[in-house]
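A single protein chain has been omitted; all remaining protein chains appear in their positions.
When the chains are written out, they are named A, B and C in that same order, and each has its own residue count from 1.
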Amino acid sequence: MPELTYLEAINAALHDEMDADPRVFCLGEDVGRQGGAFGATKGIQQKYGELRSIDTPVAEAGIAGVAIGAAMAGQRPVAEMQFGDFVSIAFDQIVTCAAKMHYRIGWAVPMVVRCPNGGGVGGGPYHSENVEAWFHHHAGLKIVCPATADDAYGLLRASIQDPNPVVFCEHKFLYRREKADVPTGADGRIVPLGKARVARTGSDLSIITYASTVRLSMAVADTLEAEGTSVEVVDLRTLVPLDREAVLASVKKTGKAMIVHEDNLTGGFGAEVAAIVAQEAFEYLDAPVTRVAAIDTPIPFTPVLEREYLPTEEDILRAARELAAY
Amino acid sequence: MPELTYLEAINAALHDEMDADPRVFCLGEDVGRQGGAFGATKGIQQKYGELRSIDTPVAEAGIAGVAIGAAMAGQRPVAEMQFGDFVSIAFDQIVTCAAKMHYRIGWAVPMVVRCPNGGGVGGGPYHSENVEAWFHHHAGLKIVCPATADDAYGLLRASIQDPNPVVFCEHKFLYRREKADVPTGADGRIVPLGKARVARTGSDLSIITYASTVRLSMAVADTLEAEGTSVEVVDLRTLVPLDREAVLASVKKTGKAMIVHEDNLTGGFGAEVAAIVAQEAFEYLDAPVTRVAAIDTPIPFTPVLEREYLPTEEDILRAARELAAY
Amino acid sequence: MTSPARKISVVPDLPSVEVSDDLALDLYYWMTLTRAVEERALNLYRQGKLPGSYYTGRGQEAIAVGIALPLVRGEDGDWLSPWIRDLGSYLVHGVPVWRIFAQFMGKAGSTTRGKDGNLHIGGREWNIPCQVSHMADMIPLTVGAALAYKQRGEKRVAVTSFGDAATSRGDFHEGLNIAAVLEVPAVFVAENNGWGYSTPISKQTKVTDLHRKAAAYGIPAVSVDGNDVFAVYAALKASVDAAREGGGPQFVECKTYRMGGHAAHDKYESYMPMEVLAEWSDKDPIKRAEAILLEEREITEARLESIRERARDEVRQAVEQAEDDGYPDAAEAHQGVFAETAD
Partner (left out) sequence: MTSPARKISVVPDLPSVEVSDDLALDLYYWMTLTRAVEERALNLYRQGKLPGSYYTGRGQEAIAVGIALPLVRGEDGDWLSPWIRDLGSYLVHGVPVWRIFAQFMGKAGSTTRGKDGNLHIGGREWNIPCQVSHMADMIPLTVGAALAYKQRGEKRVAVTSFGDAATSRGDFHEGLNIAAVLEVPAVFVAENNGWGYSTPISKQTKVTDLHRKAAAYGIPAVSVDGNDVFAVYAALKASVDAAREGGGPQFVECKTYRMGGHAAHDKYESYMPMEVLAEWSDKDPIKRAEAILLEEREITEARLESIRERARDEVRQAVEQAEDDGYPDAAEAHQGVFAETAD
């Protein structure tokens, strides 16, 4: 079993789903011969041909719309946005057509929109966006945000198999930094959508997080452990459906909730988690519900500014110490 | 001083700003001779001519983009979406170009996008959307949601005068239902963005709300008053900038926070308010932070389903009673 | 009983198409039914029995019917995504009349179980996706369906219609361009009725001959008289055949005129020139078809009357059934956001 990076795990999941189901196909800009801007679709055109690996024109609304139509006509499209940022152009197709079709006529739209997400890579305001909050408000869309190579593989397979439109937010910063021994092919493990993962158990406070900030939170938990504070880290994995039970169980146990994400603070998914906690676990809370997230600005380009923008391990640590001491 | 409906107040604000500032102009589908689908721009083409009242092709991305460019070139465009729902098509232009331009190069984009918002009018899934949560996450946009005819007038004038892109969510249900004696012209009152309005003072619990649910909340407050519960109603007026002080002052006073909006629950603006309250007023809270909102589905068409979808006065009353009794 | 089929050749670019008398009568029947449904629905709307807005395609029945009749019906047939003027397309493609009334009324028997209204009609059983309000959004979807058929090597086509104003939208452009590049079996039908709500086409685009827009994508295009049901049928039949046989996407412009307001509540008298309306009234597609059937095809008036009678009967029964139908339970509002299975 080879060690795969998060990016290789995505590639493997695509290969395995293409293999298992002839209805699955990839489409997007440069996804074919080139294998995509990051190589996520590498080898697929060579193996499955041009009809199942389609280099599209630069037209994100069109790409999404074509995927929706193909899904309704019985295929299982996996559309790639070259960068998640560009899914803003497909916003209308996704919320207007994909999200509402099943509710209206019970006709499923089984498709995945892969969005290379997130900052920390010097991409500037248009190659670093975290797009989950563009969609999590919208009934009818599933939102998946893997934090590890295993989950990237298992959640992508589950997303492709899911009968609903899924916005799959794969974090670019993790592409080559997250690695694991990921079983693939016949041994591949599907990770069901809607199940959080307790990445680390603890008793003093809960960090609820997902994607790129899981590893930061784990590091913080290590540091605090040494200081005598026991931190539980809940990796949400999917924002929609949300594993409310896992979130509430953890907070009820520790009495302290901290929500961490890389995306901007205001109106980020953390607000929803905080609201749920403040409503449903109120009686268990020993401290304010705390959020750590990016500042409320676009994502600046130059490293010194990008660092200021992003939530760092230090930011999380500081907030966690405060919360622990509360 | 004539009594104006909310819709007439919007029309008056447009006239008054067109009059006061030659840079102001209206654009959108059917806004010219027709005065728009609802009559919001009535009389403007007749008075100010075709160059300042432009019937555009059906192209919401183009309309938004043209407004942005015109704003940067020194004009003060007021773009109308025929229904707020269609702003999904302009999403990319608004978040990509309008929201981030000033942050990047300090070049202001003074424009307003008027979005006829909201349900309760039998419009179905594509003529009833509340669009504020599509944008409130996005740094660089102001979001305005008037609840009364006075505010519709005063906030629209403030929005047009503001040097930033403003998403102006005017509620269709209120168009002809809200009325007030609204001074206009030289006597017109500007309502500054970022200042909430305590619509009713109270001491037992705070309802924080905006737009169409303000009137419902006021009715609930009346009912509860008779039952001996004193409800404070805070009308946010603008979601961005948010008047945090007003929200926190109210909650700190009453110890109980309930957030009410017509938009879907999950990821709605109420989540953000709840998160702020749970973090910053935690020590003052005597009860769970409660949210009342639409159910998490698209907006169904037929009256019996639409009623089930929308938060009603009864829903708010029930939740408020529970909270009061907590 | 029926005279031999006639060849209809609308435009030199397309092969001519045979239209037998039976087919001609079919076209007539569907147009008649379409108008009967719409007239009845308009009455119901005026009586306050239909929630929401009401749109009619009066005067455009030849297009609605001519688009759909060349297509294969049923779940495994051709994809059809009609525009809101095209009630006739829904009827021809298989949606039962009573369910259309139920849809207008917001009843449980609506194709959307009351969740959507007016012409937002659809269902997998008819291979009709449910259109959204957002004009031109259905164009890329139609391209996607056509792509699916091509990928699986099925000889099916995907067809969509839209108004002239929809050609201003980005999704029109992206959809057509992708269709051309991927060479999928999609047929695009532009219904050029001169207006988009209160806006005349001259303010919508400088190129008011919409078929000329197809050249920007390298898509073959024709323009036909949209008030001549035989011409529309022939253009569609030839285009659909071409697409089905691997000829790639096709574009058909149907020229017509909007015979009234944008919707029933629209005070169009304030902006539409009455004399032009009157002129077009003389070109009414049903009257024109009648004249051809009576004069050129020598069909008897009695036969036409029996067809009209059949249509009226169907409408009567359908309205009864829809009126008897209940409203959905409130609980329905909570159902169906997500699919449990795709099949």
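Convention: a residue touches a chain if its C-beta (ideal position, glycine included) is under 8 Å from a C-beta of that chain, and two chains touch if they have at least 3 such contacts.
Please read these numbers as outputs of a predicted model, since none were measured by experiment.
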Touching residue (missing chain; options B:Gly39, B:Pro57, B:Pro183 or B:Pro303): B:Pro57
Residue among B:Met101, B:Cys145 or B:Val191 that touches the chain left out of view: B:Met101
Positions on chain A contacted by the hidden chain, ascending: 29-30, 33-34, 37, 55, 57-59, 61-62, 82-83, 85-86, 88-89, 122-127, 295-298, 300-309
Residues of chain C in contact with the chain not shown: 168-174, 177-178, 180-181, 203-207, 212-213, 215-219
Interface with the undisplayed chain - residues on chain B: 25, 51-52, 54, 56-57, 59, 61-75, 77, 92-93, 96-97, 100-110, 139-140, 142, 163-164
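Note that in this section only the chains that are shown with their structure count from here on.
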Graph class of chain-chain contacts, one of line, ring, star, complete, other: complete
Selected pair, greater C-beta contact count between B-C and A-C: A-C
Of all other chains, the one whose Cα centre sits farthest from chain B: C
Distance between chain centroids, defined by C-alpha means - chain A, chain B (Å): 31
Chain A and chain C, separation of their C-alpha mean positions in angstrom: 41
Touching two or more other chains - residue numbers and ranges from chain A: 92, 96, 100, 103-104, 139-140
Residues of chain C whose C-beta touches two or more other chains: 112, 115-116, 120, 132, 134, 170, 337
